[in-house]
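One protein chain omitted, others in place.
Going by the order they are written in, the chains are A and B; count residues from 1 in each one.
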Amino acid sequence: MFKYLRLRPEPDRRDPLANIPITQLVGDASLPVTLKALNSLPENPKLRLYRTLLPLQVLAAFDINPRTWQNPEKQIQVRLQADEGSEKVKISAWFGQNPENEFFYLELADNPYGGIDLNFLIASDPHSPKFNTDFDEQGRETLFGTVHRNRAEEERAMHAGLAPGQTRAGLRCSQIIFTHVETFLTLLAHHALTLEPMTYASAWIFERRGFAYARGHQLMDIIHREFQPGGALHKALDGSSPFRQPEQWQTVRGRAWAIHDGILETIERKWDNLKMIKQVGRQAGVNTCPNTLF
Amino acid sequence: MNIQDIQKNGVTVVQFSGSIDALTAPAITEHLGGLISSGQIRLVVDLGGVDFTSSAGLRLLLGAVKDARAGGGDLRLAAVQPDVMKVLKISGFTNILKLFENVDDAVASFG
Partner (left out) sequence: MSQRFQITRAAELESLQMFRDFIAECCAHHNIPNEIVFELKLAVDEACTNIIQHGYKGMDPGSIVLAFRIEPDRILVQITDFGHAFEPASAPAPDLNAALEDRELGGLGLFLIYQTMDNIDYQASQDGNTLTFTKYYRP
């Protein structure tokens, strides 16, 4: 293909910031910048900043160039949605030809208190079997099993080792993702990231990532206590459904499926109103499920 | 927190052991309230086994001593440990409550 290689002549030097108004970023560096402000930037500086949200190791694992977001075949594998006027940023990466085949999806949003919420985070292994827990038998979206449920598919997913809300096995890279998100928050001078854990299993993971609870720490303690032998939730694992088998109290995943199945009704509680917060640069060190395997 | 009553010469000696905080205080408040409302208003609280109290303990003692005195009795403290004594002193409670080195002296003080 090549007869010989030669050194490329040095490229023309150009001021990279020429013609790019970055008025939103030239103010006091200690004041937080909202996503909405960031979204009002021209495309290129916006892209430069949001690029930091994607963990390099994750991209490398799928042969995606972190600068161009292309695979070796020069196909774009990453999509950024950060429209002007919007208070959100959505970033997704996929493997192969089909953008629906996401292995990474992250959605951040400005919240009404001047902070930033993590709305969604999905990091799943595209090579692992897919379970259609996101659509019920009639083809309706289940919204992670919150509105409708596909029980047969959920049961298969549970036996394959998945947690509720998952359609595929995880990529096991949440640590590195949060490092990137936190670095990004620091760049914007934000102090914290908040989220609502969708399941008991995800709350457990966020605890390990240094989150504390703004709401629901006591509920997590109660759940752990009641799943111990003699507790009300332990007793409610009576085999009355595939998601309420006696041994499930022993694992976070098992408990999460039972909670997904509505077992908290036994103690007149619901899985709602939980809010978790990660203060930038600080590990809260919460562990509401001591001596419990995932 | 353990609570135990002993009768001595017409005086009710209430023994606590453990820590008094906002969690344990309500049970003690209820216990003392029960004694006072049943007419046992000559009270000695033996704090020999109490190693910690927060303001929750001060508040309950204040409430109980008011009630006991209102009925013509009193609530007196015995065997206060150094740390608890510090809290009583800082908050000025040593001027309100009568304190005794031991339970016998406190009981005898009722005459």
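Keep in mind that, in the parts below, contacts are C-beta pairs under 8 Å (C-beta built on N, C-alpha and C of every residue); 3 or more make two chains touch, one makes a residue touch a chain.
For clarity, every value in this text was computed on a predicted model and none was experimentally measured.
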Inquiry  = Using the touch definition from the top, which of A:27, A:42 or A:114 touches the missing chain?
reply    = A:114
Note = By the document's definition of touch, the residue of A:191, A:208 or A:234 touching the omitted chain is A:191
Task = Among A:51, A:79, A:208 or A:275, choose the residue that contacts the chain missing from this document, as touch is defined above.
result = A:275
Remark   = In the full complex, chain B touches the hidden chain through residues 19, 21-23, 52, 54-56, 58-59, 62-63, 65-66, 69, 82-83, 86-87, 90-92, 95-96
Query = Mind pulling the chain A residues that touch the left-out chain?
reply = 113-115, 191-192, 212-221, 273-275, 277, 279, 284-286, 288
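The rule is short, and it goes like this: only the chains that are shown with their structure count from here on.
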Request  = Could you put a whole-Å number on the gap between the CA centroids of chain A and chain B?
outcome  = 55
